[in-house]
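Below are the structure tokens for one structure; questions will follow.
Yeah, one chain of the complex is gone here, protein chain that is, but the others are all in their spots.
Let's look at chain A:
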Amino acid sequence: MDISDFYDTFFEEAEELLADMERLLLDLDVDDPDVEELNAIFRAAHSIKGGAGTFGFTVLQETTHLLENLLDHTRRGELSLRRDIVDTFLETKDMLHDQLDAYRNGGEPDAEAFERISRVLQQMALDELGQQQALTQAPPVDKAPAPAPAVSTPVQSELEPAMQAVEEGKGQRLSITLTGVSDKDRALLVEELEHFGTMVSQSGDTERYQVTLDSSESKDDIEVVLCFIIEPEQLSIEVAAAPAVAASATAETPVAEAPAESASGPAEASTVPTAEAVSDPDSAAPKAESAPARPAGKAGGKAAKGSESSTIRVPVDKVDQIINLVGELIITQSMLEQTASDLDIVSHGPLVNGMNLLQRNARDLQEAVMSIRMMPMDYVFSRFPRLVRDLAAKLGKDVELVTEGKSTELDKSLIERIIDPLTHLVRNSLDHGLEPREKREAAGKPTTGRLTLSAQHQGGNILIEVIDDGAGLNRDKILAKARSSGIAVTDTMSDDDVWQLIFAPGFSTAEQVSDVSGRGVGMDVVKRNIQEMGGHVEILSKTGQGTTTRIVLPLTLAILDGMSIRCGRETFLLPLNAVLESLQPQPEDIYSMAGDDQLLKVRDEYLPIIALHHALDVTDAKTELTEAIAVIVQGEGRRYALLVDDLVGQQQVVVKNLETNYRKVPGISAATILGDGSVALILDIADLHRLDRRKSQQRHEAKRQHLHEVSLV
């Protein structure tokens, strides 16, 4: 087996770690960073470095190494964070991502970029840490977190030699804790440890085993060796310079002795190191190193372990295959059911019962399988804090990003496709929607703009909204722009219609084209993308109060609640969410317009009539309008009266793509397989209307042609 077989796993893992890192960096409160978070960031960098080293991705390894060093100083509180430092970290993270991509594509990363970033990082190390050294004396290490808990207690008697060891600076006393290590592994580990130095003491059980070791090796080196045998989470190594501290802590605050881990209160935490930092600045460093490492290692380890055992990485096509198979199962099941329903219940009781059970199980299975594909919207939303932060900085605006409904689930294929349109909308809101600081102040609004991303379920749909509290759309400007680009508009158009204009290709009201948005390509693409996903976009806007862009999407593309209808001898399906009502048209409600076109009056609304048999050339259909049934349907925000022969019933169907083996068919969105194994086509309302119009026009042309010929004769 080749090591390159593991590349993909590494790339995926590294990608996730980088995403984590970014999220954590963004969440970080610069003035009062959370030690747990700093540790998590450090661990992410550390893991990437380790992997990169193993696979020989040198550049990646070196870059992460530099970053890791800085992060290490940060988490120890030796490097206090500033916004620009976080920016640099983020930039490094981007660089790491580029490098990862380069390796993934089998290339080498950009050497120049690498040199630049390493210079920046080295310079930062020099500037910040040099400065920091001078400062150690004066202020206490105020952010030195969580006290060193229980671990230090058992070695109290060794207090003096430990201190000595530290002061000599060569060998040091290490306290190594192994958690959840089996006896066999432990024996191996202890043997291994003996190579590193002199064993002072060892005690404990499988749950928790403690080894005290005098060694001249560094803590990291020992950790690396031990990690060959056990997981990093199971191991914690501390420089046992702590006895002095432990003693003083016991004297001053008995609380610190309790193994309350990180929760034991920052008050005690700060008093201990402060006292020490002042009295003995030399030992402050090892103390700071030992203290945060432990609780973090433990908590982080638990979290990592938890997620490791509860998820499993599976290629999407495997999931899709399962979904397809389950779809087949459902079809077979309904086929059997049809056959069984003809049988006599009395004489075939067990069979009928079995069929019912099968039906229930099959449905449950289908539901369970479908839920595999569902992913939380957080997957999409989590990439926006960074984008908003960077863009806001670029535009010089203060923006607060709020996300709601992160846990709302959506089909994976939709999740992936929604990212681009949503990014575009967010950019638009930031650039055009939210006003600059001064303007906001003048309008009496808080200077910090608010951008809300929200997701929620509504029936079989998901609503995703991008809400800004900016200036709102400018109706006059849009109308003026529409006129100048030759779009037919009137002043009396409803607001909704005006807002829809911004989706016209090449439409932009931005006075200045920025590199953020305003080039006029985009909104039309957004609309098209979303329509392709079976959804639509709505805009709500109030001048001075902001704009809400709402994307309405079906929850999943794989299953559809449909209404089956009959026309002639053919069966078609209508998406149930497009069906509003059905009625028998009365002659007096039918109006003709311009000769050919017909309208149906439904409660004071005139709806264009689409005759299905006409649009789809169905023979043997009921052609008399009043004999047929009118189904009131909506598509792309408009309503139509669709004439069909019969309504058959409601059913859930597995959507099959026609384009896999064939092509897009006008008026049809997809196909499905019915209970009898035959294929039924699923109608696309808006497209059907377009098709109908086209056919009417053709017929018109033909008629005119014919008339013309007649008149010539």
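The definition used in the following text is that a contact is a pair of C-beta atoms (placed from the backbone, for glycine too) under 8 Å apart; a residue touches a chain by one contact, two chains touch by 3 or more; residues count from 1.
One rule holds in what follows: contacts and distances are computed from a predicted model.
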Response to the item:
The chain missing from this complex carries, among "Phosphate transport system permease protein PstA", "Chemotaxis protein CheW", "Acyl dehydratase" or "Competence protein ComFA", the UniProt name "Chemotaxis protein CheW"
Worksheet item: With respect to the chain omitted from the figure, which of A:Leu616, A:Val633 or A:Ala686 is a touching residue?
Response: A:Leu616
Item to complete: Would you write out the residues of chain A that touch the absent chain, in ascending order?
Response: 324, 327-328, 331, 570, 615-618, 656-668, 671, 673, 677-681, 691
